[in-house]
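Note that this complex is displayed minus one protein chain, with the remaining chains in position.
Going in written order, the chains are labelled A, B and C, and every chain counts its residues from 1.
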Amino acid sequence: MPQTSLMMTLQFSSSGTPVNVQAKHFLIPGLGRYDHKYSPKLPSKFPKTSIFNSHQIPNPILHQPPVNQSVAAIVFGDGSESRLYPLTKRRSEGAIPIASNYRLIDAVVSNCINSNINKIYALTQFNSTSLNSHLSRAYSVASLGKEGFVEVIAAYQSPEDQGWFQGTADAIRRCLWVLEEYPVAEFLVLPGHHLYKMDYQRVIESHRNRKSDITIVASNGITKRDQDPGVGVLKINTENQVMQYSLKSNKEPVNYAVVEAYLFEGYWEDMRSIEAFYQANMECIKKLNTGYNSFCDRDSPVYTIPRNLPPTVVNDAMITDSVIGDGCILNRCKIKSTVVGMRTKIRDGAIIEDSVIMGSDVYQIEDGRESSIKSTSVPIGIGENTEIRKAIVDKNARIGKNVKIINKDNVEEGDREANGYIISGRIMVVLRSAEIPDNSIL
Amino acid sequence: MPQTSLMMTLQFSSSGTPVNVQAKHFLIPGLGRYDHKYSPKLPSKFPKTSIFNSHQIPNPILHQPPVNQSVAAIVFGDGSESRLYPLTKRRSEGAIPIASNYRLIDAVVSNCINSNINKIYALTQFNSTSLNSHLSRAYSVASLGKEGFVEVIAAYQSPEDQGWFQGTADAIRRCLWVLEEYPVAEFLVLPGHHLYKMDYQRVIESHRNRKSDITIVASNGITKRDQDPGVGVLKINTENQVMQYSLKSNKEPVNYAVVEAYLFEGYWEDMRSIEAFYQANMECIKKLNTGYNSFCDRDSPVYTIPRNLPPTVVNDAMITDSVIGDGCILNRCKIKSTVVGMRTKIRDGAIIEDSVIMGSDVYQIEDGRESSIKSTSVPIGIGENTEIRKAIVDKNARIGKNVKIINKDNVEEGDREANGYIISGRIMVVLRSAEIPDNSIL
Amino acid sequence: MPQTSLMMTLQFSSSGTPVNVQAKHFLIPGLGRYDHKYSPKLPSKFPKTSIFNSHQIPNPILHQPPVNQSVAAIVFGDGSESRLYPLTKRRSEGAIPIASNYRLIDAVVSNCINSNINKIYALTQFNSTSLNSHLSRAYSVASLGKEGFVEVIAAYQSPEDQGWFQGTADAIRRCLWVLEEYPVAEFLVLPGHHLYKMDYQRVIESHRNRKSDITIVASNGITKRDQDPGVGVLKINTENQVMQYSLKSNKEPVNYAVVEAYLFEGYWEDMRSIEAFYQANMECIKKLNTGYNSFCDRDSPVYTIPRNLPPTVVNDAMITDSVIGDGCILNRCKIKSTVVGMRTKIRDGAIIEDSVIMGSDVYQIEDGRESSIKSTSVPIGIGENTEIRKAIVDKNARIGKNVKIINKDNVEEGDREANGYIISGRIMVVLRSAEIPDNSIL
Partner (left out) sequence: MPQTSLMMTLQFSSSGTPVNVQAKHFLIPGLGRYDHKYSPKLPSKFPKTSIFNSHQIPNPILHQPPVNQSVAAIVFGDGSESRLYPLTKRRSEGAIPIASNYRLIDAVVSNCINSNINKIYALTQFNSTSLNSHLSRAYSVASLGKEGFVEVIAAYQSPEDQGWFQGTADAIRRCLWVLEEYPVAEFLVLPGHHLYKMDYQRVIESHRNRKSDITIVASNGITKRDQDPGVGVLKINTENQVMQYSLKSNKEPVNYAVVEAYLFEGYWEDMRSIEAFYQANMECIKKLNTGYNSFCDRDSPVYTIPRNLPPTVVNDAMITDSVIGDGCILNRCKIKSTVVGMRTKIRDGAIIEDSVIMGSDVYQIEDGRESSIKSTSVPIGIGENTEIRKAIVDKNARIGKNVKIINKDNVEEGDREANGYIISGRIMVVLRSAEIPDNSIL
């Protein structure tokens, strides 16, 4: 019987010794494709943090078929409902804007395309509309070539199953019949809320050469954030075989299958909190300013919805260590260490520092033509003489004049959702479409 | 406050008197767009067969904006889970193949495009993957022009709501924030499982001219099938105002808003059963053979996934009163009164009559290259000397040699799903990918 | 016999009296569609500045068919070979970059799309590859909807005709059989090198209402540039009928057909010289800075090739009265009154004023990976401490360090093409891909 194998991304943190690494992807063999009655031995509930047992049938890939025919990617676009709230109030995690011009999921999907993988399934059930809309506009056909697709599989009811997806393994199991459409031999399982640049072809090559059942891609970068207790730890031997994994408090030995680790050295951020998301944006500025070419590389660009926006208009601005998205309007203002998103309008006298301004979905006409906008309401964008420091301002927010968004009381965590913002890790987060009246001091 | 209005399709059957008509679409005003807190007075559970109360604010559309800017269509792709079973085992109703080259939902979506409506939302939760896949491939950008889209809104979980859509009204209410993205003034609500050709621009014109709150599109064709007790009945006065509606046993007066009926004369089929679906296919043959140009009209074609298939190859066939999809392979066979779907392969000596053969998603290579297909298994298509009468053969079925699918015992209803078929209204229905062994007589 | 009519853009300058206007478009009836042998009475050579006689058959358009079915636009993408040289060295006029993100022809094509005209033929023979490449990437299908297209008709040889197009009338005559493909009733003839925003639907409405044979769209703005003797003059009566036209020294009465003028009041620039092109760019800055929404208007955007570029990265820049294209890299620099094109890289210490920097087609990797770029060569972009004033820098130019492009000798006209630039009207024009060595002072 033909076999498939699977690469999957989990969250493991490193314990700081050479044999322990942060593990993110792995390969799982044994998902049969041609036999509808075949039931892979997946646990009924497959938490994101467990490794499940698998078939012992050796992977029969001998001829090393081309990656674009034999590998399909399964992207989970949802992540958690709560950890990035309120950015996820109306969107799934993968649809959060990042780095001025992109959505979070673009990083992983672009990695796939640049790795010559063009069969991509995005599984989703939480605020899935946002992700569906983004993916269908960004990846319809142009970047994917013949036989390529990004197909969204939303949670659904069927005669056999009336419930929502019960975690990752359940989602895969219920979608197996869809995944069978193309005769792929290996699955690459990827969370959609990670930010990194990787050539998956090398992972696949390693997986094939070492005849793994499962290959786990692991990061051995040791950073402060990696010590997060919520992240798993892998113990590997000198040949990069996985001996033990620990998730939260559980430590479990690996005694089933051939599980290999593929070590990855580069930048790899998991958006596990508002703070991680904020830091990732700051990191983008730094990388782009120091010539890091992850977004500029002609051979492996980051894809997203193609745009036709007018050029950014600058009246009189001092801009330092910042990135500016397409089609902004920047009047007499100062911008420092800030990510400015598409169509952002910043008015005279504004000062923005250390912030993420997500921009706007539309240009608001200010000549009174659109009568439904009351003339007294605050227009979209950043008002005159407003000051913003260490804040995330979500899309279409209306920040009035003489506003200060500076966390004046130095609050660590605060829920002011009724007032249009929350505070998380001292970062001010203004909600999508929120209106902050003139002269407010937050 | 700006107002929107809504056209909606319900199921009403006519009672045979002039003032009673079969009602299918109507317009519902009062769905505010700009106020998130606005809660339209929809009942918590909006059954497909009720008319709900609405705001009394008169529709302020004076300038008659262009249809492609002011109207959005909401298509319900699901219908019921059970009435077209087993065709809906892996698909939503809208994704069922019909008339050789199409899917059911293509009829309604093409009506929209041909009526200059290019903002189309498809709401779905039942086996939604099939519909999502079809719509994204068929309507990505090419047929829809600037600002146009077919956007699938699958049922989803959000912080505010963890459940599935609870009927049509609930689905609309939960999607209101998405629908607000474009400033449309009228919604046209359409079931995706109806087959008819209508210029919705005339409905909109009537709705505007008569300043309706709700416009219900109603058929006054009296046919045998319309006497189905499951279909509603409208009572209208001489000015086409709706006085009363009855659904199942309920009769309710209309005393709220201005509800107008728009009468439609043409062919209009609701796929309410396997038999209705079968009859609709037979009707397609008849219409196409008598020059009815619903599918041939250059000015209002039926759209679907664009294809690149090779021409149909005919070795030696007698074909009568039939339609043949793209890329078939017809050997020495007789075909009569049959809808033959894309890539159907019919082998020597086969006789097909009064049937719907849905065809195949792929060409099966028969030279032994694809080793995973056991040489002993029945190949996709219709085997040598096989006879099929009054049957629906779903996609990718493998019908062996010397098979007879003739309902030999003249069964009315029968569930032989384990054997790969069921019988419904004396029609034999062979399941998708089912294998019927050589010499079987069903 | 069915008739078509034609709108056409010519160059007329106004003489300053109320009855004289600058004329740019007109309608010409009498181009039969169904009769291949039909030869419209066009002169053998139809100079851009003459009005030809036409059939007297009245225009039978009664029902006012929808614009998107009855009107086709014919865009001439070439203009003259010489007046914008060297910007036309490798491109036709329509393909010249303008306003950071666009090509010149995008203005006219976007006017068509925004006027609901989606059948667009672009006739070209001069450096046509550039235009063909741009149009096919920018307007393949996405902005044009069903039945829409931008079709490039390059000059060609055929059994009947071996020569190049001999002017506008000859080009139209030789393409008549192509134009017949769709049953349009009116042609709108447009030069591709004009910059303006017009709703052609109003022109068509006027043409139909007044039953014109020919409608000429004319500007009555009186500006310094309009006094150019190379531009024609129309004499009209009080009912806007054209009585006489003069082209260069010729004055000819209009005594044939019903020729009407449609007066247009807005901004309308003809790129008749390097200076006009330069001024048009400066005008774009001004309009965008004062909130003029020609490029920002959601309802009538300017289309072009959709892009996926990373955000603009700014290290430390003071930017005044300028527009910045997508994906630039701006180090420690000062930019004033300048159009900065896509992917422009400006290095530390650079000062740019009153200039048009067209940017680059690619990002040059500077880490030595691309071995074919000699390390000693000047990289693409603007070098350290370089100063540029009143210059046009074409795409992919390599400007070294400590360069001054300031027209130091205040030359009016100069041909230094061998050194990578020319001077036209005191404007410095650096050629495409030119290399200006370090420390040059021009």
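Following the convention adopted for this analysis, a contact is a pair of C-beta atoms (placed from the backbone, for glycine too) under 8 Å apart; a residue touches a chain by one contact, two chains touch by 3 or more.
Because the structure is a prediction, the values reported are computed rather than measured.
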Residue in contact with the excluded chain [from B:Leu176, B:Met243, B:Leu263 or B:Val314]: B:Val314
Absent chain, residues of chain B that touch it: 99-101, 285, 288-289, 291, 293, 295-298, 301-304, 306-327, 329-330, 335, 339-340, 362-363, 365-367
Residue ranges of chain C at the interface with the undisplayed chain: 2, 34, 36, 81-82, 85, 88-90, 124-129, 132-133, 136-137, 140-141, 149, 151-159, 164, 175, 177-178, 181, 183, 361, 372, 433
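What we mean here is this: only the chains that are shown with their structure count from here on.
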Fitting chain A to chain C on CA atoms, where both chains share a sequence, rotation angle to nearest 5 degrees: 180
CA centroid of chain A to CA centroid of chain B, Å: 36
Approximate Å spacing (C-alpha centroids) for the pair chain A, chain C: 41
Sequence positions of chain B contacting 2 or more other chains: 141
